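A quick write-up on the structure given underneath.
One chain of protein is taken out of this complex; the other chains stay put.
As written, the chains take the letters A, B and C, and residue 1 is the first residue of each chain.
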Amino acid sequence: MAGGPAGSLGDMPKIAYLGPEGTFCEAALRSLAPEAERMPSANVSAALAAARAGEADGAVVPLENSVEGAITVTLDELAWGGALLISAELLLPVEFSLLARPGTEIPHIKRVYTHPAAITQCRGYLARELPDAVVIAAPSTAGAAQEVSIPGSPYDAAIGPAIAGEHYGLVELAARIGDRDDTVTRFVLVNRPGGPLPAPTGADRTSLVAFLRDDHPGALLEMLSEFAVRGVNLTRIESRPTGDGIGRYFFHFDAEGHVAEARVGEALSGLHRLCADVRFLGSYPRADRVSPQLRTGTAEPDFAEAADWLARVRSGEG
Amino acid sequence: MAGGPAGSLGDMPKIAYLGPEGTFCEAALRSLAPEAERMPSANVSAALAAARAGEADGAVVPLENSVEGAITVTLDELAWGGALLISAELLLPVEFSLLARPGTEIPHIKRVYTHPAAITQCRGYLARELPDAVVIAAPSTAGAAQEVSIPGSPYDAAIGPAIAGEHYGLVELAARIGDRDDTVTRFVLVNRPGGPLPAPTGADRTSLVAFLRDDHPGALLEMLSEFAVRGVNLTRIESRPTGDGIGRYFFHFDAEGHVAEARVGEALSGLHRLCADVRFLGSYPRADRVSPQLRTGTAEPDFAEAADWLARVRSGEG
Amino acid sequence: MAGGPAGSLGDMPKIAYLGPEGTFCEAALRSLAPEAERMPSANVSAALAAARAGEADGAVVPLENSVEGAITVTLDELAWGGALLISAELLLPVEFSLLARPGTEIPHIKRVYTHPAAITQCRGYLARELPDAVVIAAPSTAGAAQEVSIPGSPYDAAIGPAIAGEHYGLVELAARIGDRDDTVTRFVLVNRPGGPLPAPTGADRTSLVAFLRDDHPGALLEMLSEFAVRGVNLTRIESRPTGDGIGRYFFHFDAEGHVAEARVGEALSGLHRLCADVRFLGSYPRADRVSPQLRTGTAEPDFAEAADWLARVRSGEG
Partner (left out) sequence: MAGGPAGSLGDMPKIAYLGPEGTFCEAALRSLAPEAERMPSANVSAALAAARAGEADGAVVPLENSVEGAITVTLDELAWGGALLISAELLLPVEFSLLARPGTEIPHIKRVYTHPAAITQCRGYLARELPDAVVIAAPSTAGAAQEVSIPGSPYDAAIGPAIAGEHYGLVELAARIGDRDDTVTRFVLVNRPGGPLPAPTGADRTSLVAFLRDDHPGALLEMLSEFAVRGVNLTRIESRPTGDGIGRYFFHFDAEGHVAEARVGEALSGLHRLCADVRFLGSYPRADRVSPQLRTGTAEPDFAEAADWLARVRSGEG
């Protein structure tokens, strides 16, 4: 794992994550780094701060959700906070379960406790199976499970990830109760810079942040052209306010490919020349293992051949 | 005001807004429609639903903030919900005040209640002036003021807009206590479609949503080219997930100019042909009164002359 | 035929062409307008002048050759001279024949007379079949045939189009003696403007000339973008000097499609707005009958639908 001197005990890295125990983020961390010591943090900023300060060797945080969109606190932390590099990503299906204390049966559930996002996403199930239950908003799905697990809790059930049920000793009365079964959250593992980047696999992604030199018309078109001319496809683009007033933005990009590849490296260099600042956020294997379809003339051998040709031309060989 | 048959009593339009009373949104509504009857709604979705259903003649909701970024619930409601058109916008400085019951003095404040965003944005003041106070998170700044106004409240002060203090009979102990004094929220007034659009003023903005036909590489570049070729500058671009999985987005655009203008109309038509769907969200005067700098050949007379020329060419006159 | 009041006798149009009789241009005219009275002219400029002055109803002139390239005198005459519109085009294979007075046999040929372009293009045949013959340069292939046809001519044979042999009573001793059998010259029939344009056929070409407003970097890219954004492909582009010094150019374009079509009309209008001047040179059926492959969203119904949508949007219907 990249990330410099670890603050962990023994050889087991310690990874901060968006807690408490039982969150989807913990599930993501278990999948991304099964061996790691898990360090729950109160929020995304705290998890990233722990990684930056060396209290943890890295952090796992959500970056975007297929329904809710970008997790803006993550975007802004990665853009403005101390440098961190993404070394891995995970696409985690958001699957909600109905969780209750052992012995509870569905017909007896009168009060359900969960996060508002879960209320929205499980609206069909609730209307169909628990039409008479009152649903109360909780600060997080894991927190709801924790609350329900307390004997004497005023709530009969929680809606949350299955992992939260396991953590807090709840029974899963129903699984996959979301209205959509394809909602996904993308989590990333970040580390302090300093070590080698993950090696290119042929199916990689590169993340970066670009700050415009000035916000002239066509600036975004120019940025996109830097990628397009080198045949580098973008898979995500997010604008975020710089804080300097309405109409002033900076941009997050995810691009296909690895910065070690010539087409990506040249595109990033071009962006660097064009922009006031570019922050590299990492090159790492794509979770979906999709390899880019390269446009003719943009593969590694094409760049190598062009470089040879240019060297000959410059030497006067013609 | 645009918006079709009004559901208001008498001649006074009724406008829904993000309540409760005392929010920045109410302040925006007072400025955008001073004469209107104000109808507080529990949240953005409820305010827009009231406007759609005819319970209100329109709604005022926040669209973006210069620090926090887009208000995604507003973006998604305007994109997916029943059609509504923006007829006006307002840039409202976000100025926080320290509000307390009459008789309270700053040295006596031990417990402060406010929304987490306000905690973040007033961090400097709190550390400097109230280093020993405990700060507790509230669901909204206006709600915090409301709570503090109750005699016997466990909270000594709220942080919120000055207007909230007025509403709930609180005294403004300190004004403009935010760390930045240039934070701005952009609010929009929306109405049901049906009436005439606001007349062009020469300093207008056009908002729209575009759904890609398919998410091929370069699709965003193509969309931007439709604007660029007609000399239409974009002032905002936001990607939002379609809900169909990570990597599938649609786009919100704000463009300079009015759809009644030829260059904007042609750009929107081009976008309509390019995209699976384009939803027009309105043309309306810019709050900042900035007129676009038109590229040579893209003013109204240029389009008129080109149309005449084309007609002559097509008629065979040469 | 387009072209206004004819200067012809009776109903038969009179068409000027690059003479003398027996040229490839006459062959093109016979094919383009079999019924026309043929009026040979001394050169391209004279043929076009006759059409402009009403001495002829039109003119047939060469525009480009697949080996030699543009016929620059034609390009410059169409760009700078009195307005003329192309109403038809023809791709004529350039096939050379060995022509001699009746009774001449190949072994007796000692002196061959032809135009230098024919010498170049028949080099292989001459070396192989007439290795000992002297080849003398003539001002034109038809002129060479005319000269050879005179009894007592110092030349034994001419190389030229078969039609020249017919005209001047020569025998075709060998046909298709060119080194390449795919050389083609493109001829166009031009008329004075004034009548209706040729009707769209679905496989049309549009020719035009564009003069830059100023010769700034990227001007050509901007012009090409006007076509590209509307999905209009270019089949030919030629730069020509404006005469105002090295580095100052104007451009000839051939585009797929007919100006009556929406995508072509909008592209030309856009070019007209962008440029100091655009001269329309006609829309006419392609000689090769190739229909354009339209990009999604650029067919006539797409433009019609977009126009309807825009009208609805502008009316406030949303």
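Some observations on this one:
Here is the rule we go by: a contact is a pair of C-beta atoms (placed from the backbone, for glycine too) under 8 Å apart; a residue touches a chain by one contact, two chains touch by 3 or more.
Everything numeric here is computed off the predicted structure, so don't read it as measured data.
The hidden chain, counted over the whole complex, makes contact with A, C. One of C:Glu26, C:Asp204, C:Glu238 or C:Asp302 touches the chain omitted from the figure, and that residue is C:Glu238. Per the touch definition above, the residue from C:Phe211, C:Tyr249 or C:Trp309 contacting the chain not shown is C:Tyr249.
Seen from chain C, the chain kept out of the figure touches residues 64-69, 72, 91, 180, 182-184, 186, 217-218, 220-221, 224-225, 228, 233-241, 243-249.
In the full complex, chain A touches the omitted chain through residues 2, 83, 85, 193-197, 213, 225-226, 228-230, 259-260, 265-266, 268-270, 272-274, 278, 280, 296-298, 302-303, 305-307, 309-310, 313-318.
Note that in this section only the chains that are shown with their structure count from here on.
Because contacts link the chains only in sequence, without closing, their graph is best described as a line. In whole angstrom, the spacing between the mean C-alpha positions of chain B and chain C is 58.
Taking each chain's centre as the mean of its C-alpha atoms, chain A lies 28 Å from chain B. Shown for chain C are the residues that touch two or more other chains, of which there are none.
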